[in-house]
Structures are given as C-alpha cells and as structure tokens.
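All protein chains but one are shown in place.
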Amino acid sequence: MSVKSLRQTVHGLLPSLTPVRFVAEDGTPVAKPPTGYAEPPVEALHEAYRRMVLGRRFDTQATALTKQGRLAVYPSSRGQEACQVGAVLALRPDDWLFPTYRDSVALVTRGIDPLEVLTLLRGDWHCGYDPAATRVAPQCTPLATQVLHATGMAESLRRTGGDGVAMALAGDGATSEGDFHEALNFAAVFRAPVVFFVQNNKYAISVPLARQTAAPALAYKGIGYGVRSEQVDGNDLVAVLAVLTAAVGHARAGHGPFLVEAHTYRMDAHTNADDATRYRNDEEVEQWSAADPLSRLETYLRARGVLTDEDVAAVREEAEAAAAELRAGMNADTAADPLELFDHVYAEPTPQLREQRALLAAELAETDEPTTLQTQED
Amino acid sequence: MSVKSLRQTVHGLLPSLTPVRFVAEDGTPVAKPPTGYAEPPVEALHEAYRRMVLGRRFDTQATALTKQGRLAVYPSSRGQEACQVGAVLALRPDDWLFPTYRDSVALVTRGIDPLEVLTLLRGDWHCGYDPAATRVAPQCTPLATQVLHATGMAESLRRTGGDGVAMALAGDGATSEGDFHEALNFAAVFRAPVVFFVQNNKYAISVPLARQTAAPALAYKGIGYGVRSEQVDGNDLVAVLAVLTAAVGHARAGHGPFLVEAHTYRMDAHTNADDATRYRNDEEVEQWSAADPLSRLETYLRARGVLTDEDVAAVREEAEAAAAELRAGMNADTAADPLELFDHVYAEPTPQLREQRALLAAELAETDEPTTLQTQED
Amino acid sequence: MAKVTMAQALNTALRDALREDERVLVFGEDVGPLGGVFRITDGLTRDFGEQRCFDTPLAEAGIVGLAVGMAMGGFRPVVEMQFDAFAYPAFEQIASHVAKLRNRTRGRLSLPMVIRIPYAGGIGGVEHHCDSSEAYYAHTPGLKVVTPATAEDAYWLLRDAVADPDPVVFLEPKKLYWSREDTDLERRDAQPFGRAAIRREGRDATVVAYGPSVPVALAAAEAAAAEGIDLEVVDLRTLVPFDDETVTASVRRTGRCLVVQEAQGFAGVGAEIAARVQERCFHSLAAPVLRVAGFDIPYPPPKLEHAHLPGVDRILDAVDRLQFADEPDPRHLLRGAVA
Partner (left out) sequence: MAKVTMAQALNTALRDALREDERVLVFGEDVGPLGGVFRITDGLTRDFGEQRCFDTPLAEAGIVGLAVGMAMGGFRPVVEMQFDAFAYPAFEQIASHVAKLRNRTRGRLSLPMVIRIPYAGGIGGVEHHCDSSEAYYAHTPGLKVVTPATAEDAYWLLRDAVADPDPVVFLEPKKLYWSREDTDLERRDAQPFGRAAIRREGRDATVVAYGPSVPVALAAAEAAAAEGIDLEVVDLRTLVPFDDETVTASVRRTGRCLVVQEAQGFAGVGAEIAARVQERCFHSLAAPVLRVAGFDIPYPPPKLEHAHLPGVDRILDAVDRLQFADEPDPRHLLRGAVA
C-alpha cells in the first residue's frame, strides 16, 4: 500500500475531532452542519420526540416507584434519551439489539411492555420479555459481555444471507473490559454487521471518565481494530440518529462494524441506591441540565415549525396514560412459582434436578403455602 | 482543548505511517533516516551484534537439542534476534522484563544461565532462574497475562520513587486477548512507566496476521488508550534499539507508557512440535530470509568499518563455546525431588499438604527409589 | 464492648492494616471516594490519600493482574471485586497466576495479596450479584480461602489475610454486612487463621457451616434444641486451609454430621466436607453425612431466593434424616413420585 493510501485508510477510520452535532444546546441549528451525515427526515425527528417524551416519563415513573418502595432498584437513564431512542429508531424491527441494565428506555422505545421491562428489577425473573420475538437480548449486567454476543449475532445474520444488523449498547466504563476489546477485534476480522454504540455518560458508578481512560475520546479505540468510528453529541437526537443511521447503513451494506461514541450524561445517580453526592458536585449536574436532549429537540422542532402545542400536549397525555398503566400493572402479582426454578436450567431437568424439585415441592406442600407465594412487596 | 491542540494530541499518539527503519535489508543505511530517533552509539551496536550472534547460536543449539530428543520442546525465535536483543539492551539491569515462552534469547541476553532458561522446557521446574535477582519475570505462557503484571510492576516502580521501567514482551496474537487491552488502559490511566513491546512475527501458531486483526498496524491500538505508539522494522537492530531506547526513556522520564510494534518474522515453526508447512509456504519464509537481522547488522557494521573479520571470528568462537557448555550442561540431572512439589504451594504447607506429602514420602520409601528420581531422558 | 457491624469491622481492619503497613494498598472499582458499593472502604481515600486507596478502570482481570505486578514489586494489594460473579473475568489471573506464582518460582517470588469478594445471596440482588463462588477458589491450589461469619472474625481474619505471605480470597457474606454484634476489636479472642470455631456445643450431631450459613445453622440449632436435639455448630472460618482436627473431633463425638452451604451443592465445598468427614470418621458415624445446599440451579430472582436458600426448616428436615435407614431413602420414594 502506498503511504498516501495508508494515510487515507488511517483518516477514514478515525472519528471527527469533535463530536458530530446538528443542534446546539439552545435548540438552534449549529452554524456549520456536519459533513458526511444527512439530517434525518422530519417525520423521524417527530417520532423520536414522541419516543423521548414517553421514555422520559417511563424513566421518572420507574424512579418514583423505587421511592415508593414498589420497585427494588432502578438505574435511571434520564438525560440519555437521545441515545436510547436514537439507537432503536436507527434499527429495523428485524435487527437485533443487545442492551444493558441502563437501557430500559431503549426497550420501551422498541415496543416492549414496560412491565416486562421491569420484571428483572422487580425481582420476578431474570428477563421478562421474549428476546426471540422482540429481537432484543436480555438486559445484560456483566459489563461488556453482551458486546461479544452482538458480534456473534451479527456474524449469524451475515451468514444467513439477509441484511440484518446487530447493535450493542455499552457504557463508558464497559469499554475498559477485555470483552469490549475482543468484540471489536472479532467483528473487524469477520466484518460482522454490528454497531457498537457507547453511551459515554461520564461515570461508571462513581468513577469519572478521566479515571477510566486517557484516550482523546473513546471513539479513538476503533482504529486499533480497523473499525470505523465516530463521536457524536449524545444529547442531540438529530446528530445521534444521523450518525447511527449512517453506522447501521454501513454495517448493513456489508462494510463491517462501526463504533459510535455518544457524549452524554447520567443525570441521576447510578441507581436509586447510589449516593452521587459522594463523588460529583451539583454544579456539574446543573451544567448538563442545560444540555437536556428533550428540551433541545423540542425547541428545535418548534422553531422549524413542525411541532405544535397540540402535538406536545398529545404526547404528554399519552405518556401520562402509559405511566398510569404502569403504576396499575405494578400492583398485579407476577412472581413465579418456586418450582419453575427447576424448569429452565436445561431443556429437560436432570435426575438431580428432579429430585431437588420433589424436595422443594414436598416442603411447599408441608408449609401449606400456595406454590405461588405472595410477594413481600404487595 | 482547541481543535488545533486536539489534532496535535492525536498525531502525537499515532505511530509513523511506515515502520521506523535505519538500515535497509541489504545492510545499507536508508536514504532518509527517520526523524525523532537517534541512532544508537556504535559501541551499543557492536555489543548488540555480539549478543545477536550469541542468541542465534543459543537458539539453534536449543532446536538441535529437541531434534536429539534431549529437550522436549522449544519455541524458536530465529529471525527475531534484533527484537529480543534490542529489548534487553534498551533496559537497565534494575529495570524489569516480562517475557513470554518465545523470548529465551532475550533471557540469555539478559545474562541468565542458558540452562536455567531451559529448565521450563526440560520439564524440571516451571521457572529455572531467580526472577527477583534477575528482575525478569518467569516466562509467561497464558497469553497477554504478563502485560498486566508488567503494568503493576511499573506502577510499583513509579510509586517507590526510583526511575525504574518495566517492559512487557508480547506477540501479535497476544494483542487480541482482553488482558492486553486492560493493561494498556491501566498503564495509561496510571501513567505507569511501562513499555509494551509487540513482536509481530506475523503468526500466532498457524494463524496469520490478517486473521488476527484488521487494523492498519498493531501500533494503531495505542491511541485508543492515549498511549504513545510507534512501529519499527523488527529486523533492523539499529531501528529497534533506537525506538525502544526512546520508548524506555519516555517511560523513565515520567511520561507514561509507550507501545512499540516490531515487524518481524518467525523463521521456524511455532515450536519443534509444529508443522508450519500446513499453513505457510516456503516462498514466504525465503523472502524473509533476505531480511535476516543478523546479516543485516553485520553488513552495516562492516560497511561502517566498525566490525572486523577478527571481531566476527571472536564472537563466533564465544558462541560455539557457550553452545558446547550448554550441551554439556544438558547432561547433568537437574530434576527436582518429588517431595518438593509440596514445598512452594504456600509459604508453609497446609495440614492437608503435610498429609499428602507424607503419603507420597511413604510411597517413595516403599518403592525403594531414591527420592530424587532419575530422569527418563538420562 | 461496642456494637459493631461486619461492614464496620472490615472497614476498621483495612484502616488498621493501612496504618500499620505502608505497603498495604486498597484498590478496585468504586472503592475510592464512594467507599465501595457496600461502603467497606468508606473514608479510606479521605483518610489515607489517593495513593493508598484508589479507583481503577473497570476491568477485573486488570485489577487482579495489576495487583500481581504490584505484589511482585513489594506492595500488599487488597483488591475488591464488586460482586461475586464480577470476579469471573479475573479467573485466569487468579487460577493461573495468583495461585501459582510462588510455586512456579520455587518461592523466590510470593504474592501477599488479598482479593475481597462480597458474595452469596440473601439480599434480594438480581442475577450475577448473588453467586456463591467459594468452590471455584477452594478447588484451586495455592489460594487460601476465607469466609467470616461474625464481625469479630471479619476483622481478625482480614487482618490475618493482609498479613499472610500467601494470596487470600476473602469472601464476605454480603447478607451479614449489616448484622450487629457486641465485640471489642482491640482484643483478639478470635481463633488463629486456619482454625475452625465451635459456635455452639452440642451432643447429638455436628452441623458444619461457614460464612452466610453459620447464623442459619445456629438458628436451626436453637429450634432443634426446643425439640430436644442438641446440635453442635462448627464455623469453618477458613475453607483453605481446612481444619480437619476440629471437624473430625466434633463428629467423632456426636456421631452425626450435617453440612450446610448456600452454594449449589454439586461438587461444592460441602461435598468436600462430607467426603472427608466420612473418610475420617466412618466408624463413628451413625448415619451418612448429609448436606443441605442450594439447588443445582442458577441463583434465583429475588422473589424466589427464599425457596433456594437453606433455611431453618430445611436444616431441621435434614436433621430428621440423620437417623434414616439406607433402604428406602425417602428421597428415592419422592423421586418415584415425580419421575
């Protein structure tokens, strides 16, 4: 390869020096729109706005449920709605999504029943929705492990001849895990159609970005694998959707994986159980309030004349109705039968599990309790 | 940070577009010497030449011993002597080296008794030399794990106030492991004085580089961690020593870690037990013969008038003597007492190990064998 | 004497270790300003500085691998894995290096380091946060494996672990973090490292437990006492080294033995205990050594963990079976019923 074409290859892999942005924090279009990315059509932005409102309402409702003691734990993604909605809207229904515990808003946007989304956090079962039907993997807790699964799924999709794409979601902290590295490398070597979408929300629980990496930006990791990379303002839905659409298109067209880093911010603590005052100050949080993705998009769409007061009111109403439905649903008892514990370990229980199941069944019979126990929460 | 200084940061981290080289394959100086690296003083090159001859002779002797059935297995590094000698000569005796199974020539160059180097491969014990005294970690087999140890050691050196440096050796294949990634990241965040030296010999056993990575070069991994990086012609001792000296100097001066990729070639099979004809052809091997690091340096030094026929003859004689000594040493029985198996598991054997030791002692007494068994090889 | 929680005892142990030996370092994920998700390292960064207690990037193999290098370099790292299942990424470093370095080098290098792991269930944690992973470590020669059941032991065993010349996997039963007890940490009443403690003396059977199962075993012993059965409860404290002497002596005295563990039973530490007790006490045994363990299933979701964890009733049922006849085994009858 000539030095010139090498230089081109290198520059083709590196991200933009500054995050791609279409809309400024105040909701006005940036002076110089980014080159190389098309602004999504207005209907898409309109739908994204609606989804963000619904997502935000879901998120605040879930947080409220923890405060009322009706949900054990919830990792809020308030402030990250542009990322989570943008990610889902960039995908087709037949693409696969590999989310983390933080990505409940993405799941709701994908159309999964909010109650099923909360099954894990209510403690009823490990995954409440049907991953095969929704093409959404179970929300993943062991950090970065799902990035490999997404790569494997993408490789399956590539081999089965369609043009499906897989998208892995991961946090800034998760990029430090070995699995993240192995996934990017495998994807690049196999040219698997996978998009790695890093929501850099500046913290991994209490650990700030500067303690996580010394890279100029996480998007600079791509070149080390030969993976095209980009960084984007994660609180600008227009930019997120534009860049992710390009990334998904790149993968779908057979050009291999794509890494996108979104700069965003986790407005709430890590979960309701966390105390963020121990490691960050209010000023920082307030500064990021000004960059709120939802009001930014609202201002932008209103200024473009494509979002009316009625639209806004209608979406809010829809969101309130969904929140009310969620609250109501949380009253229903959904705990599993303890004997189900033995049903899914293997396709058929082993002789050992049959014995153990019988033991538990006998105990349950003895204690005269119904096998479906009342939950303590109710 | 301004866009301009960002751009500078990025370019400061990226490696040269082509490998740094001082001496062409035919032993003549390159037309345009690389900028930013000083050619090492002639005495250093002279000493490097001597070490390379000794290393090459050690390596061929070890391979010969496997053919005679006097050594179970040996992973040759023939063709990589510029890397292994350059690495050691770039370090001070109080720096630490973290080698792999492939780096026996580096160990010999470091001054470790060749017999002690071969203890592992003779099957006598896992590590035959004293790592504390030599400041050379045991040769590491689980790939890339030692890169983390080197980082930890470097961090220790940094904290204890001296200016010691640690160097980790790793192969191209090892860069795919998660531990490689985690080590680079930790080192960058802690600014640990560690040099990561990747000997890219184009194969990981049978797997060629193109199946290992899609990166423009492995050195492009550095920027994703904020680690300064360089690539070098690994068969040009002058370049290897120049770049590693700079890298070690960078770390020693407190500027943090440095990643160097050397492009070289594994002339022999993975080990004597491997059959390289299954996965590569002779032409490729022959091509690389022309790039031999030893004859290249010899030609270069002779042309510069600093290496005479007498010098060459003297070094060869020294090498032959060392080989003869090694052959003789291999006749001595060095197998450990079976009861030593219990001695180093913990500082003090547990009660369980004392019982087990007694069991074995009783067995050995019963079978009337001396506790130090004759080795089968003898 | 003051009321102390296990969490406080652990925090105090780290403080005292940091104070007494400048080679001691504490690091891991969120152990710095946050004080760890369980606050075991609370205030350490503030009081000892960032050089002594600090956050690392998020990578467990990295944390353990760094600790290996730093221990080689003369430090005494005490690292935290945030939860049991999140130590698995470090498994290679632990099994292939932490456990083996001393042996590989014939004792020329050693790794005085502690890997602290909040472990086991009972706190309503979601998947991957409640694994009982002790068997993985106890089966790996070269590691010492510790799990305290009391605040006092937590303090002394952690001090012992930090001072130990060998690597110690220190398993903290997270459900006991907040249980309080009266103890004076300044005075060592605790057994030496490597010795079990008889937490309750009894005549009729020996219950061997460790870590999170000890309080359950003690509660069961109280309940059994009400029914006229007098159980001896042995708390192992260290799984490796194993205190054969105390366990064997107890079982030879009582003639019966029950082992309790939270972990899934198959090939767990309880299996080892049962195996060695019957090896050593066979002719003293009036009944087989029985085990009460977690089921051989992935840890259940929070609302079902009560069905999985060995509780007082399940222990009492097993005590009832300590006199059973070989044929028929009631479990085989049950099994016929469901097959």
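The letters A, B and C name the chains in turn, as written, and every chain counts its residues from 1.
Simple rule for what comes next: a contact is a pair of C-beta atoms (placed from the backbone, for glycine too) under 8 Å apart; a residue touches a chain by one contact, two chains touch by 3 or more.
Not measured: the values here are computed from a predicted model.
Of the listed residues C:58, C:79, C:95 or C:111, the one in contact with the hidden chain in the full complex is C:95. Among C:68, C:115 or C:138, the one in contact with the hidden chain is C:138.
The hidden chain makes contact, of the residues A:59, A:182 or A:292, with A:182. Set against the missing chain, the residues A:82, A:157, A:174 or A:237 yield one that touches it, A:157.
Contact between chain C and the unshown chain involves residues 61, 85, 88-89, 91-92, 95-96, 99-100, 103-104, 127-128, 131, 135-136, 138-139, 141-142, 240, 242, 252, 263-264, 266-272, 274-276, 278-285, 287-291, 295-298, 325-327, 329. Mapped onto chain A, contacts with the missing chain fall at residues 125-127, 130-133, 137-138, 142, 145, 147-157, 159-160, 166, 178-179, 182-183, 185-186, 189, 340, 343-347, 350-352. Touch with the hidden chain on the side of chain B covers residues 72-73, 120-126, 141-143, 173-174, 176-179, 204-207, 211-213, 274-275, 278-279, 335-336, 338, 341-342, 345, 350-364, 367, 373, 375-376.
Keep in mind that, in the parts below, only the chains that are shown with their structure count from here on.
When every chain is reduced to the mean of its CA atoms, the largest separation from chain A belongs to B. Chain centres here are Cα means. That of chain A falls 43 Å from that of chain B.
With centres defined as mean CA coordinates, chain C is found 41 Å away from chain B.
Remark: chain A and chain C have CA centroids separated by 36 Å (rounded to whole angstrom). Residue positions 178-179, 182, 185, 189 of chain B each touch two or more of the other chains. In chain C, the residues touching two or more other chains are 56-57, 59, 61-62, 89.
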